[in-house]
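What follows is one structure encoded as C-alpha cells, with my remarks underneath.
All protein chains of the complex are present and in place, except for one that has been dropped.
The letters A, B and C name the chains in turn, as written, and every chain counts its residues from 1.
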Amino acid sequence: MSDRVMTAAQAMYEGVVQEMERDDTVFCFGIGVDDFKAFYGTTKDLHKKFGPDRNFDTPLSEDAMTGFAIGAAMAGYKPIHCHIRMDFLLLGMNQLVNIAAKARYMYGGQVSVPIVVRSVIGRSWGQGAQHSQGLHGLFMHIPGLKIFAPSTPYDHKGCLIAAIRDPDPTIIVEHRMVHQQRGHVPEELYTVPFGRSRVLQQGKDITIVAISYMAIEAMRAAALLEEAGVSAEVVDPVSLAPLDVDGITASVEKTGRLLVVDTDWTICGAAAEIAAAVMERHPVPFKRMGYAPVPCPTTKNLENLYYPNPKTIAETAYQLVHGKPRTFTAPEATEIIEFKGPF
Amino acid sequence: MSDRVMTAAQAMYEGVVQEMERDDTVFCFGIGVDDFKAFYGTTKDLHKKFGPDRNFDTPLSEDAMTGFAIGAAMAGYKPIHCHIRMDFLLLGMNQLVNIAAKARYMYGGQVSVPIVVRSVIGRSWGQGAQHSQGLHGLFMHIPGLKIFAPSTPYDHKGCLIAAIRDPDPTIIVEHRMVHQQRGHVPEELYTVPFGRSRVLQQGKDITIVAISYMAIEAMRAAALLEEAGVSAEVVDPVSLAPLDVDGITASVEKTGRLLVVDTDWTICGAAAEIAAAVMERHPVPFKRMGYAPVPCPTTKNLENLYYPNPKTIAETAYQLVHGKPRTFTAPEATEIIEFKGPF
Amino acid sequence: MPDLARFFRQLYLIRRVEEDVARIYPTDKIKSPVHLSIGQEAVSVGVCEALRPDDVVFGTYRSHATYLAKGGNLKKMLAELYGKYTGCAKGKGGSMHLVDAAAGMMGASAVVGTTIPHAVGYAWVQKVKKSGRVVVNFFGDGASDEGSWHESLNFAALKKVPVIFICENNGYSIHSRQLERQPHANLTERAAQYGIPAERIDGSDTTLVYDKVKKAVDKLRGGEGPIYIECLTYRWREHVGPNEDYGAGYRDRKELEPWLEKDDVRRLGAKLPEAERKRIEAEVETEIKEAFEFAEKSPFPPDSELWTDVYA
Partner (left out) sequence: MPDLARFFRQLYLIRRVEEDVARIYPTDKIKSPVHLSIGQEAVSVGVCEALRPDDVVFGTYRSHATYLAKGGNLKKMLAELYGKYTGCAKGKGGSMHLVDAAAGMMGASAVVGTTIPHAVGYAWVQKVKKSGRVVVNFFGDGASDEGSWHESLNFAALKKVPVIFICENNGYSIHSRQLERQPHANLTERAAQYGIPAERIDGSDTTLVYDKVKKAVDKLRGGEGPIYIECLTYRWREHVGPNEDYGAGYRDRKELEPWLEKDDVRRLGAKLPEAERKRIEAEVETEIKEAFEFAEKSPFPPDSELWTDVYA
C-alpha cells in the first residue's frame, strides 16, 4: 500500500491523533507543541482539533512540568510530555526517577503514573554538547521506567500507542534524523509490544544490535558488509526497558558474534548492558560502539569522528567476523539531508 | 600505629581540615554542614575553625547550589558540595551533566570546573525508595566526570584530597554504613590515584569486584568462602571513573572468574560496565549482583532481600567456581550496628 | 459551621497517636525514620475539616497529621510504620510515604518539594473535568526554597487551577532557621507576586485555619484558583525521631513556650463540656490501642512482595 508510506514524524502525528480521538484523557503538552513548528510537525494543530486543554505550551519549567504530568496521571489522565531535546530531561530527573519510577511501589500499589515522555535526540547541524545527547542509558538504569527507542515509522506509531495505553511511565527516545525516515504505516490503531526486539535484516555471520538512528546506520553498514561477503543480522531492540535479552541472545546464538551500536555513550550504557546480558547467557566475541567518550563537539569534522557511521560499523563488524581489518568506502554522509538547520 | 586507627568519617574530617589549612580556596557547603550533626561528623565546626565562608549551610536548592559551586570553581575556588543523600543529586543532574562535565570541552579549554561533590548513600534504618539510592551508574555514563567510591578509611582521606586537588569535577560516593568502618589512616596528607583499583584480599579461584559498602560485604563473603575452600580475590575499584579496567582484568586473568557486586542496580550500572569491559578483553564465566531491580522497600524483611549480603555473595561465587550450589550460613547482619536511626 | 468536638477529636487523635509512636520508638519496632507533627496538628485538622472526602491532599514525609486529618485509616498507618503487610503501602513505604487513595490522601514524598507540582497536575485535571474537587498541597518553609515551588506556583496561577497551597511554616528546615535560608520571611508576599491570593495566618488556631480554608474551597469549587495560605506553626520535637532537641544548640526552649500556650488540643478540649471531652478521649484511646495491636499482630509482607508494584 504505497499510499501508506510516510515519515516517522507523520506516523507519530497519526498515532497521537487517533489515540486522542479514542480517549478523551490523552493530552499533549510541552514547550512549543502548539506553535507553527509543532514539535517536528508531530503535534500540528492538535489544539485546534481537540481544544486548548489537549495540546498546550508551557513555561520553561521542566522539573515542575514533569511533576505536573505525574499529578495529572495520578488523577487518571494520560499526559504526553514533549521535550524538543532529550538533554532537557536532566532537569526532570528528580521527578522521573524519584517519583514516576517509584510511586506505585512506595505507595504499595495504590497509585499509578501512566505518563508518556517524548524526548528527541537533536543530533545534526552542529548541536554541540548540550543539544545532541541520547541519554537512554541513564533511564534504563532505573527500575520502574519503560523505554522505547523506535527506528521505523511503523514502530513510531505502534510504540506511541503502546506507551499511551500502558499504566507505567514510559520514555520514548526519538531522533530528529529518524523522524525523516519513510516507511509503511498501517492506518488502523496497533501497538508494538514492550520487551520485544525486531530483526530488521536476517544474517548469519554477526548480530548487529543497533539503537534508534544507529539501526539505520547499521542497515547501511550491512549493505557494505554484504558486498564484502559478510552476512549481518541487524536487530533493533525497539524496547530498551524491558529489554528483549532472550530475542537478542537467540540471534547471537545463531551468528556467534555481537556488535552493539548505540546513539549514546557505551560506558554504563545500553551497549554495556546488552553486551553483559548476552555474555552472561551465551559468551561470544563482541564489541561495543557509541559516542566517543567525550562531550559532543560542534564542528563537523570532529562530530564525524564522534559518531559511529556505516563505514566504522562495517569495519568493526568485519574485524569481529574475520579477525583482520578491512577498509570500507562509505557513501556520502546523509546527515544534512536528514536534518538541516538552523535549529 | 594503633593510635591512627579511626573511622572513615573521621578520616574524611581529618582530610578536609588538612586541605583547608593548606589551601584557602577550599570550602565546604551544603544542607546542614554547619549544624550539630555536621554531615555525619565530617564537617564538625569547620566554620568555627575557618570562618563562616568556608563551611556554610544552604537553602534547599540543589540545582542552583550545584551551579553556584560551578561558578565558584570557575572563579578559582575549590567547593566541596555536600549532600546527605545521593538521591538528591538527581536535582542537580542538569548542572552536573550539562555544565560541569562539559564546560572545559565546550569552552575549548578556557574554563575548568574543579568541584567536589560528596554524596552519601543512605541505606539502613528503613530509608525506602528515595533515601537509599546509590546512583553512581548514572554518573559513570557521563564523560567529563570523575568518581571515587572508597571503602576503607585510608581511601576516604586519600580520595577526598585527590578530588580537592584535581582540576576536574569529581563525585565522591560515600555510604553511611562505610562511614563507621575503622582502619589505619596516616597523619600526613596523601592522595589516592584516580583510575587505580585496590586488591583488598588476594585469592586464586575467583575475582570479586565489589563497590563501596559491598567491598565490606565481599570481605565477609570471602571469609565464608575460605571456610568452604574457595579462595576469593576481593578487588575494590575505588575509582569508578576512570575505571581501572587493566587492573581488574589482570586479576580476572589470574582467577579465571568474575563476580561484580554493587551498591546500585546492575542494569546499565557499574556492574554491567565492569563485566562488559573485562569480557571484551578476557572472557571468563561471570555474574553481576546489585540491588534487586525494584525500588527499595522500607520494611526490613524485604530490604534484606533487596541487597546482596555475605551469604548471597558467597553462594553466587561458589556456584561460579564449582558449577553447583552450596548453602552458606551468614553471621548476624551488621547493618543496624553500622547505622542506627532515626534518620 | 466549625464543629469543635470534631476538631478536638481529630487533634487529640493525632497528638496521641504520635505520642505513642514516640513512646514505642525506642523499642526499634518501627525501623524507619519518623518525622512527628506534634505541635503542628492544627494546620492539618483545620485544612482537612474544610474539605470533602473526595477532595485530595498531597503531603510530605511529615504527614502523620495530614493523613489522619484527611481520614486516612489509622490501623493501616500504624501497620505501615511497623513495616507490616497490612500497612497502607504494604510496608514498602513506611512513615515517609503515607497514602490512602480512598480517603483522598494521594501520597507523600521524602524528597522535599516534589509533591507541589503533583497537586497542580491533579488540580488541573479537576478543572478540565469540571469535577468541583479541590486539591491541597502541604509543604514547608524549606520546600519553598526549591525551584519546584516557583515553577509550580507560576503554572498553577497561569492555569488558574483549584489548588490550595498550604505552607506549613514551622520556622525551620531541619536545623536551619528560615532567615538563614531566605533573605526575608516573606513567603506570602512572594506567592502573591504570581497573582495568587495569599495570606499569612496563625497555624495554631484550628478554627481560623478552618475558616480561611473553607472560604478558599468555596471559591475554588466555583472555578477560581489557586490560593496560598502560609500557616505559622512550630515543631515541638526534633526534626526526625521521637525526642525533644532543645539541648542541641540550634534553638532555645523559650521559643516553644508561646506555642504551648496556644496548643489547641488543650484550648479546644477546655471549651468542650468535660463529659463530652472525656468520652471523645476514651473513644480515641480505644481506637489507638486497637490500631497498635493490629500493627503488632499483622504479618510482614511475603518475600514475593519485593517484586510486585514495580510495573503494573
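Basically, a residue touches a chain if its C-beta (ideal position, glycine included) is under 8 Å from a C-beta of that chain, and two chains touch if they have at least 3 such contacts.
No experiment lies behind these values; they were computed from the predicted model shown.
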Displayed partners of the chain not shown (whole complex): A, B, C
Option from A:His282, A:Lys300 or A:His322 whose C-beta touches the chain left out: A:Lys300
Residue of B:Leu46, B:Ile84 or B:Ala103 touching the missing chain in the full complex: B:Ala103
Hidden partner chain, touching residue among A:Ser61, A:Ser197 or A:Thr266: A:Ser61
Touch criterion as defined above, residue of A:Ile31, A:Ile121, A:Leu258 or A:Ile313 at the omitted chain: A:Ile31
Those residues of chain B which, in the complete complex, touch the missing chain: 53, 58-59, 61, 63-77, 79, 94-95, 98-99, 103-112, 143-144, 146, 166-168
Where the missing chain touches chain A, by residue: 31-32, 35-37, 57-64, 87-88, 91, 125-131, 292-295, 297-302, 305-306, 336, 341-343
Missing-partner contacts on chain C, residue numbers: 145-151, 154, 157-158, 181-184, 186, 189-190, 193-195
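Everything that follows uses one rule, which is that only the chains that are shown with their structure count from here on.
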Geometric centre distance via CA averages, chain C-chain B, whole Å: 35
For chain A paired with chain B, centre-to-centre distance based on mean C-alpha positions, whole Å: 31
Chain B, residues touching no fewer than two other chains: 63, 87, 91, 128-130, 293-295, 297-298
Sequence positions of chain C contacting 2 or more other chains: 89, 91-93, 97, 109, 111, 147, 310
